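Only one protein chain is missing from this complex, and each of the others stays in its spot.
Chain IDs A and B follow the sequence of writing; residue 1 opens each chain.
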Amino acid sequence: MNNLVARAKELLNSNSVQVVIGYETGPTGVARPAFITNSEKADRLIYDERCVQNLAVYLTKHEVRKLGKAAIVATLPVMRSIMMLISEQQIIGENLVVLGISSEGNLLDIADIRVMQGIIEKSDLSNPPEYRELLAALNKMSPEEKFAYWQKELSKCIKCYACRQACPMCYCTRCTVEVNQPQWIPVQANTHGNMEWHILRAMHLAGRCISCGECGRSCPVGIPCHLLTMHLTDKVFNYFKVYAGTSDKMSSVMSTYEPNDKESFII
Amino acid sequence: MSDFEPKVVAFVCNWCTYAGADLTGTSRIKYATNVKIIRFPCTGRIDFMLLLKAFANGADGIIVSGCHPNDCHYTSGNFHAKRRWIMFKELMDFMGIDMNRVTFSWVSAAEGARWAEVVNTTVARVRELGPYVSYKEMVNKSVEEEVKNE
Partner (left out) sequence: METTRKLIRKQSLEKLYKLLSETRKIYAPVIAADKQVEYKYNPAFSDITFDHIRSTLSAKNVVFPKVENLFTFTNSKTESTINDIDLNKIPEVILWGAHPCDNAAFDILRSIFCWDITDEFFSKRLEKLVVIGLSCHQSDDYCFCTSVGLAPESSKGSDILLSRLQNGDYHAQILTEKGNSILNMAGELFEPVSAEKELITEVKGKFSHEQVTEKLKTAFENPFWVENSLRCIGCGACAYVCPTCACFDIQDETKGKNGKRYRSWDSCGFGLFTLHTSGHNPREVQSQRWRQRIMHKFSYMPERNESLGCVGCGRCSSGCPVDMNIAEQLEALQKI
C-alpha cells in the first residue's frame, strides 16, 4: 500500500492534517488501529485483508479529536459510519480527509462528501455475504429454537460493553445502561439482564447500523451480537427501503416517519 | 391449566385509548378483568423496554394502544411509535420472544366497545397460549445463575 503511505506523508508534511488514522501490524501479527502524527512514522501504515476494524469509532473520541484535523483510512463501512456521524451532527465533514479504500483494496481519491456519497451509492449496502448464511439459518429456526439459541449465546455475556465501545454509532457519553434511576438494565451479568441489554442495543441501532460487524468481532466471549443489528438492517430496508449511512442529510429511520408506513399487525 | 388466569398489562395513551377505556366503563360494557391499565402521555412515550419489564415481572400478555393515525394529540407520537413497534416486533421474532402475546391496537376515545373487544380477544388468546413459561423460566434461571456457586 505504497500510495497510502505516500498520501499520508504528503498530508502530514503539508500540515493538511495532524493525524492519520489507519492500520498497523501489532507484535503478534494482527492488524490494529494506528494514529500517525508524524510523517516519519507513516511507513507503519498498512492496508490488507486483516484490516477490518471500523476506525470511525475514533472520530468521536475526545483524545483523538484533540490531535487536530484527521485523515482516516476508510473502507466502505467506515465511509458509511462517517456519513452517519455527519448526519447525526457528531462530526463535521469538511474537517476530515477520507482516504477511501475500494473493495479491491485500492486507494480512492475522495475530494469531498459528494464523491464519497457517490461511491457509497454504487456499492452493495446489504449485509455482507459472510453474515447472510447465519442470518438465514436463524430466520429458519422455530421461535423456541431461536429463544434457546439466544439464551445460550447471551448467557456468556460478561457485560464488558466491548460491543458498545467498538461501535461508531454508540457515541453517547451517557448510555441507557448507565441510567440507574430507575435501573433499566441490571448491572450484573446474567442471561435475562444480558438479553435486555442486547435488545436495547439493537433497538437503539435500528436504522443506524451500517453492518460493519464490529460489535460481534470485538466480543471477547464470541457472542454473535452483530446478527441482531444486521437483522434489523435487513428489516429496515424491507419496510422503509433505506440503508443507513448513504447520505449526510438523512434522518435516521427511527427518528422520522411516513404517515403511510405499512404494517400488518396493529388492529 | 383450566384455572389459569392470564395477567395482561395494557400500556395506553392518555388521550385516546385511556379515554376509550373510560368510556367502556361508563357505558357499562363488561370485559375481562385480567387487564391492568398503565396510562402514558402518548404512545410515543411507551419505551419498548417497558414491554420487556412487564414480561420479566410476570405478565403473560401485553396490550399497547393509542390514538388512530392522524389523531395523535401531539400530531406524530403514534407514527413514531408505529415505526418503533415494527422494528421491535421484528427483533422479538428474530430472538424467539413470543409476540403472539402482544396486541398492538388503535382505540379512540369514542371506541368504548372496541376497547372491550381488544381486551377480550387478547385475554382469550393468551388464555389459549397459557402462562409465558419460557420467559419466566429464563428470568428465574438468571437468579439461580448468581447463586450456582453456593
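Following the convention adopted for this analysis, contacts are C-beta pairs under 8 Å (C-beta built on N, C-alpha and C of every residue); 3 or more make two chains touch, one makes a residue touch a chain.
Bear in mind that the values here come from a model prediction, so they are computed numbers and not experimental data.
Annotation: of A:N127, A:Q151 or A:N190, A:N190 touches the absent chain (contact as defined above). Checked against the full complex, the candidates A:A6, A:A137 or A:I158 give a single residue touching the omitted chain, namely A:I158. Residues of chain A in touch with the missing chain: 26-30, 32-35, 53, 57-58, 61-64, 156, 158-162, 164-166, 173, 178, 183, 186-190, 217-222.
FYI, only the chains that are shown with their structure count from here on.
Taking each chain's centre as the mean of its C-alpha atoms, chain A lies 33 Å from chain B. Residue ranges on chain B touching chain A, taken from their complex, read 48-49, 52, 56, 69-70, 76, 79-80, 82-91, 93-99, 103-106, 118, 134, 138-139, 141-143, 145-146.
Within the complex formed with chain B, the residues of chain A that make contact are 138-139, 141-151, 155, 184, 188, 190-193, 195-196, 199-200, 202-203, 206-207, 228, 231-232, 235-236, 239-240, 253-255, 257-259, 261, 263, 265-267.
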